[in-house]
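Worksheet: the structure to be examined is printed underneath.
The complex appears here without one of its protein chains, the remainder shown in place.
Each chain carries a letter (A, B, C, D, E, F and G) given by its place in the written order, and its residues are counted from 1.
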Amino acid sequence: MKEIVFAGFGGQGVLTSGLIISDIAVENGENATWMPSYGSAMRGGTANCTVKYGEGIIYNPSQEEPNLLLAMNQPSFDMFIGKVAKDGIVLVSEVVDTTACTRDDVKIVVVPCHKIADEANHSRGANIVMTGAIIKLLGDHTMEQGKAAMERMFNKKGKNKFSELNETVFEAGYNYI
Amino acid sequence: MKEIVFAGFGGQGVLTSGLIISDIAVENGENATWMPSYGSAMRGGTANCTVKYGEGIIYNPSQEEPNLLLAMNQPSFDMFIGKVAKDGIVLVSEVVDTTACTRDDVKIVVVPCHKIADEANHSRGANIVMTGAIIKLLGDHTMEQGKAAMERMFNKKGKNKFSELNETVFEAGYNYI
Amino acid sequence: MAKKMMKGNVAIAEAAVRYGVRFYAGYPITPSSEIMEYLSWRLDEVGGAFVQAESELSGVNMVIGAASCGVRALTASSGPGISLKQEGVSTLCDEELSAVVINMVRYGNGLGTLYSSQTDYLRETRGGGQGDYRCIVLCPYSIQEAVDMLGLAYDLAEKYRVVTVFMAEGALGQMMEPVELPDFIETKKNYWGFDGKYSYKKIGIFDRDSMKEAVALREKYAAICENEQRWEDEGIEDADYVFVSYGLTGRSTLGAARELREEGYKVGHIRPITAWPFPHKAFAKINPNVKGIITVEANATGQLIEDVALATKKAMENNVPTYALPYVYGIPAIKDIKEDFVKIANGQVREAY
Amino acid sequence: MAKKMMKGNVAIAEAAVRYGVRFYAGYPITPSSEIMEYLSWRLDEVGGAFVQAESELSGVNMVIGAASCGVRALTASSGPGISLKQEGVSTLCDEELSAVVINMVRYGNGLGTLYSSQTDYLRETRGGGQGDYRCIVLCPYSIQEAVDMLGLAYDLAEKYRVVTVFMAEGALGQMMEPVELPDFIETKKNYWGFDGKYSYKKIGIFDRDSMKEAVALREKYAAICENEQRWEDEGIEDADYVFVSYGLTGRSTLGAARELREEGYKVGHIRPITAWPFPHKAFAKINPNVKGIITVEANATGQLIEDVALATKKAMENNVPTYALPYVYGIPAIKDIKEDFVKIANGQVREAY
Amino acid sequence: MKVQIDKERCKECGLCVANCPKQVISYEEYVNHASYHPVKIDDENCIGCGFCYITCPDGVYHVLGGDK
Amino acid sequence: MKVQIDKERCKECGLCVANCPKQVISYEEYVNHASYHPVKIDDENCIGCGFCYITCPDGVYHVLGGDK
Amino acid sequence: MAVERKVPAIIDKPMNFCPGCGHGIIIRLIGECLTELGQDQNVIYAIGVGCSSNLGGGLEADRLHCCHGRAAAVATGMKRVNKENIVLTYQGDGDAYCIGIAESLNAAYRNENITVITINNTNFGMTGGQMSVTTMEGQKTSTSKLGRNCDVTGFPMKFPEMVASQFNVAYAARGSVDKPQNIIKLKAYIKNAIEAQMNGEGYSIVEVLSPCPINWGMTPSQSMEHIRDVVMPYFPIGVLKERGEKA
Partner (left out) sequence: MAVERKVPAIIDKPMNFCPGCGHGIIIRLIGECLTELGQDQNVIYAIGVGCSSNLGGGLEADRLHCCHGRAAAVATGMKRVNKENIVLTYQGDGDAYCIGIAESLNAAYRNENITVITINNTNFGMTGGQMSVTTMEGQKTSTSKLGRNCDVTGFPMKFPEMVASQFNVAYAARGSVDKPQNIIKLKAYIKNAIEAQMNGEGYSIVEVLSPCPINWGMTPSQSMEHIRDVVMPYFPIGVLKERGEKA
């Protein structure tokens, strides 16, 4: 069973990233849970969700010890770095400063997702870049499975007009690893 | 410890009679409780209360086995006659028909309280007639104690304009026994 | 002062004034209405404030407002009216405001009846509102005790900053018996009360830490449980059977227990005065070889029995059987209690726990 | 049909439609709002009715109205919103109307928080309204179970003419997991529903006899207790310790119990599916020499522990100690449960009862 | 007779008495089971106008239609 | 300088920008701790009218009084 | 020639009101209107708590005793699922305007297709005559011992005027039972209210000024005079919102 925490500012799409990953797993015949942390309001601040997937029952769908942490911004990194499992992966965007981090039992991977997204003319696609990167990093699913899940997600939301751009940045993220 | 049930139509003053009796006892240094049966509304129908008095703690202030039942009307008589203690007293007004009563272990006393009250030009004083009769029947307190308690009661209620009439019918009731 | 016959609700209302209550808000309901009727004119005489609210809900929220200003505030109701106050009671506890809520308990679910009863025991002791707060629950067995205890109700509420629920059977409010009223105390304002000057810096909801508060709450409740259990007991050290019963029902049960003793049965009696904290300590004194513990209750399903079973389990080495005698409404007659006791003693009644 | 990732609240709302719910009234509150948001448009599609009420109080009374006409009616809320429905729930029970009330439990007294929790256990199982009614309380541990159980919720409510409280932790409504939705059932009207023709002669309040009804009520509740206890258990026959825990917290506890078994501890697990009637029968199967029973709970003070202690007392010969592990809010982590278990096994934790 | 009276229902409130345009309603000497003196009508002078029916809160009256 | 700015409070909502009669408000290149680009003012052309203060929901502005 | 007049079958059971109480008259009028409109076998009542509850005892029809104040919400639930039935509430002033003000107001606000009948006897009759929002200035009640002081408790509330002027309701009227002429008018109001519902026009309300001799401390006849002399000048009777009138 894998546990992944997706964290960033509200509006950065971390909840959607989590959904895509969980959806891949379910389509693949595995079990999955997606658990948002819902705050006291509509208003800004940080957002995060926890996704678990794998064979068999998932006992506790809430956050315990993530195997992978996606931190899109500094507060998210600071808040969750201590919880990552030993030998876990910490995926961060280029805006995160990891120098003060004292953990040497985790692998930190920086992906310049904002830059990659901007360069692809899809500045709101930084989360998709990271989604691609996560799939590669975890190695449980293929790029095709990821793209199909993403497609389903945006179709359902009626937001498939960015479909091509999303594919581009997804691949870029995947291949960046 | 004595238990007395006062029952009649609403407005006939049975609750007041009960209060007077309980007040005599308390003034006399005894203990007493007065328990109304309060119905579901303001509206007519029957009213009753239970008074207990005597030395020491009164465990249960509610109706158990009255030593004396005052029944001002037929429904009250029918409702409570079965509950009267063995060797108890049943005091009824002249409108009550006791012929169908099967109990021979109680003493039935008829006092024509309406007639006595009417004759004294105090038609609303039938309950006071009965109060006097009860004191005599129970024999625990004197006529003077009874009159004093009655006086206190009506003074408190600001209804002492009938004070003389009340005394008259009280005495008449007392002496009728 | 000599004792005077007084109606329970009136005596309680006057006692409230004497113990410094200076705010009342509520909505009428039988059998508690006389409390507010009395205070509707009486509070004005002592410089207090009275509001007839448009509902119980609004009434308890007015009490929240007055309590937040540190004033002794009161509301009273019965049956459905108390249900409507539950959100407010939970809020009072949450904000650590102290107040007293009187429940003159009437019988029945839904609209219910006007009969006197003990049907709200589980709700009052566990809280019918959201969350897991507890109120101190006092249950008087005479008008005199009620009148005396109202001061304690406020003292405890203020000491621990909780709500005290004053849980009396409807009959206690409607009946009369001789009472001596307490003296007037000097009114004071709780230090945490608002004065418009931000003198007491009440913590705002966004600065609160629920995890820490949960720990503090548990400590507070543990302290209350340790310090504030109140009860009366009689003849329990050598008892074969122990009755547990509170309020007017407890008073009747006490009569039954004493008569049974006289008749040669070794029975004892515990009368909880605080329903929460439940008097667990009383159970430690019970004869270890007791054959059974029996509740006498005025409700339909047996409610007190749960606390009695829990206290029995906790305090006694053996698994002592507990029995419930629920008489639905009214005050159970001594005769009935005695008869039903004999059935239990003869093994004709199944234990509850 | 293949399982699809669905949000708990949405899956529950759609399941309600499929199980024949044709009326919803309520007022939004996090974390239950998505149920009403979904039904606000969905019920119209199937010819049902939806009303956004001005308050929870009004919402539950609208449900009373619809239920009195024999229609499957639903309301959902959380925290303070459920408190405001208590008078109505008591009334539904009193009038022997059936309905389902969903409580997506959030943490905290008063205004509280949005955290997922199990803080309303005692209220839901004992009734926060006036009187001594009981609601059937179902507590799902997965979205799939929730979706499957909603039909049962109505079937039971209608069989016994009571309210079923569907008590789920807030997280269950907010999370997603794979779900298969039930088929549509044919909608039907309960025979006792009003039709304007006085076909079913509902008894009026003035013709009722509370004493008789109390007896009938006890019989009904006894039948429910006898027939409707539901739970899952595992490894309790030979256990040294048995965990008892429900809902998502129970799911996490199951994980902890299995891991502990693998690590060599003889632990078992009971997961109540009905919180009322509480699965007393499960306790009869426990190893008579068990050393302790442990609740795992998401609240501040320990609530489930009361039912567990009562069931233990009732089912077991010996006075087996019971322990409470209240984790306040959220879903307790498997690691924490295991660590705290070890403390209990080492005698470092005091028993609750 | 233009009007029938259900004597057992009468509560002796007097509203019909006050509103009868012909002032033909008075009370019986006896009391009914609820101890009220029920109304009686002077049939001769009753005009069947129905004001008694209209004003009675307790369904005591039945105004008979037609030429009876 | 007629107006002081608390850059950390700005949420980049643009209300002041839209309401400045002199159109002298624009955004910084950098983001503050909450990741918003805070406002900046072209002091030269600011007339100290205070519309920015009036329309800002987040207390960013302090209009300095007097002849400063 | 006399016209036959007989208490309608659905309410033809003795009811438990005080002598001279207006409830009985109003209940009979509702029964007459329902019968004349052919709806007496097609009606569901949502009954309030108060002396109005006694209706439950006298009625041979579908009826539910609602929580105090909530009848309009209950009626909403009933009507939304049983669109073919006539749904009526029967409530006191305390029930509908004090504790139930939110439910009463919001049913009117939504223009819910129900009929609300409120009995305004200027006090809480059943519970011992406490002050209500309809209590007259200076009126003595058990919670206004010295007479109602409107400066701190508000002036008697005119609910029908409120909903007629503020919301898009179908029909609103106020009647009285003080004398035969007004009883006849009142019947027309009630009939209109039910017809409005039959036609799906939306919310209709009839408030009725009714005596409470027992709590007013008056004889029944004095009470009727009190309505005419004291209550009606403040609470004028008549139609406040005609059917078909624009909001």
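To be clear about the criterion, a residue touches a chain if its C-beta (ideal position, glycine included) is under 8 Å from a C-beta of that chain, and two chains touch if they have at least 3 such contacts.
All figures in this text were calculated on a predicted structure; none of them were measured in a lab.
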| item | value |
| --- | --- |
| Full-complex contact with the absent chain, from C:Glu180, C:Asp195, C:Glu237 or C:Glu263 | C:Asp195 |
| Contact partner of the left-out chain, one of C:Met5, C:Met36 or C:Leu57 | C:Leu57 |
| Residue among C:Glu186, C:Asp207 or C:Glu262 touching the omitted chain | C:Asp207 |
| Absent-chain interface as seen on subunit C, which is shown | 22-23, 25, 49, 51, 53-55, 57-59, 61-69, 71, 73, 87-88, 91, 95, 194-198, 202, 204-207 |
| Where the unshown chain meets subunit D, residue by residue | 27-30, 33, 36-37, 40-41, 52, 54-56, 80, 110-111 |
| Subunit G residues that touch the omitted chain in the full complex | 101-102, 105-106, 109-111, 133, 151-155, 157-158, 161-162, 165-168 |
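Please note the rule applied: only the chains that are shown with their structure count from here on.
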| item | value |
| --- | --- |
| Averaged-CA centre spacing for the pair subunit G and subunit D, given as whole angstrom | 40 |
| Multi-chain contact residues (two or more partners), subunit F | none |
| Residue numbers of subunit D (touch at least two other chains) | 57, 87, 91, 95, 113, 205 |
